[in-house]
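Showing subunit A:
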Amino acid sequence: MTELSVASLLFLSATLLAIGLFGILTRRNFILLLIAVEIGMNAAILNFVYFAGFSGTSHGLSGQAIAVVLVGLAATEVAVGLAIVLALNRQRGSINIGDATTLKL
Partner candidate 1 sequence: MTLPVLSLMLVTLLGGTLLTFASRDRARYVALATSVAFLLEVSALLASYTVWPGPVNGSPGYADLESYSWIHLSWLSINYTVGVDGISLILILLTAFLQVATVVYSWEESKHPEAYHGLVLLTCLGCFGVFIALDVLLFFLFWEIVLVPMFFLIGVWGGPRRRYAALKFFVYTHVASIVMLVGLLALVFYSGAKSFDFASVYVAARGLSATVQTFLFLALFFGFGVKFPIVPFHTWLPDAHVEAPTGGSVLLAGLLLKLGGYGLIRWAVEVLPVGMAHLTPLLYVVAFAMIVWGSFVALAQRDLKRLVAYSSINHMGIVLLAIAVYSQLGLLAAVLLMFAHGVVSALLFMASGSVHHTFGTRDISKLGGIARTAPILATMVMVGSLASLGLPALISFPAEFTALLATWDRIGYWVLVPLVILVVTAAFYLWMMQRMLFGPARNVPATAHDLPWYETSAMAILLALIVIYGILPGFLVNVIVNSPVYGFPGFP
Partner candidate 2 sequence: MAVSFVLVGLLGDRLKKLEHGGWVAVGFAGAAMVVAVLVVAAEMLHPSHYSDQSFTWLQLPGSPGAFPNGFSLVIGVLVDPISALMLLVVTVVGFLVMLYSIGYMHADRGLPRYYAELSLFLTAMTGLVVSDNLLEFFLFWELVGVCSYFLIGFYYEKPSAASAAKEAFLVTRVGDVLFLLGIFIYFTIDATAGGGLGWAASGFKFVNGSTPFLAGAMGGSSTLQTVAGLMMLAGAAGKSAQFPLHTWLPDAMEGPTTVSALIHAATMVAAGVYLLVVASLFLGFTPDDRLAIVAVGGFTTFFAATMAVVHPDIKRVIAYSTISQLGYMVLAVGAGFAMVGMYHLFTHAFFKALLFLAAGSVIHAVGTQDLFKMGGLRRPMRVTAAAFAIGALSLSGIPPFAGFFSKDDVLSSVYTAAQSHPAYWPFLILAYATVFLTAYYIFRAFFLAFSGDKTRDPTLPHPHEAPWVMRLPLYILSGLAIVAGVFPFVPSFASLLSIGANGNVPPVFGTTDLILSALSVGLGAAGILLAQALWGNGRVYVLAPESALQPVRTILLNRYYMKAGYDELGLRLVYGGSRIADFFERYVIDGTIRGIERLAARLSGTLRQGQTGLVSDYASYVVAGVVGLLILLLFVAPFVLASVGGP
């Protein structure tokens, strides 16, 4: 029962991560990209929560604690991302990452 649950939950988080990655790869809109990053991050957070729950003995930091820290981190990251979006938008009037390809080769 537990085995199955871990596997299925892992499958869920892996799917989340895949969605996040898919978003990062395909979206050109910076805001959507940020959301995709968040989704990916959440997959990791979710994992920590599961594993903390299923693991009998936990050494060191507990999964829940890590999850909380990561939520904070994700927020910070997004904040930074937004700052960059704003600057980009002010500078170019576009938040499409496809427009920012002057640096290449």
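Here is the rule we go by: a residue touches a chain if its C-beta (ideal position, glycine included) is under 8 Å from a C-beta of that chain, and two chains touch if they have at least 3 such contacts; residues count from 1.
The set was built so that all candidates are chains of the complex that A comes from, given by their letters.
Every value quoted in this text rests on a predicted model; they were computed, and no experiment measured them.
Asks: Judged by that same contact rule, which candidate in 1 or 2 sits against subunit A in the complex?
Replies: Only one candidate touches subunit A in this complex, namely 2.
Asks: Of all residues in subunit A, which touch candidate 2 in the complex?
Replies: It comes out as residues 21, 24-28, 97-98, 100-105.
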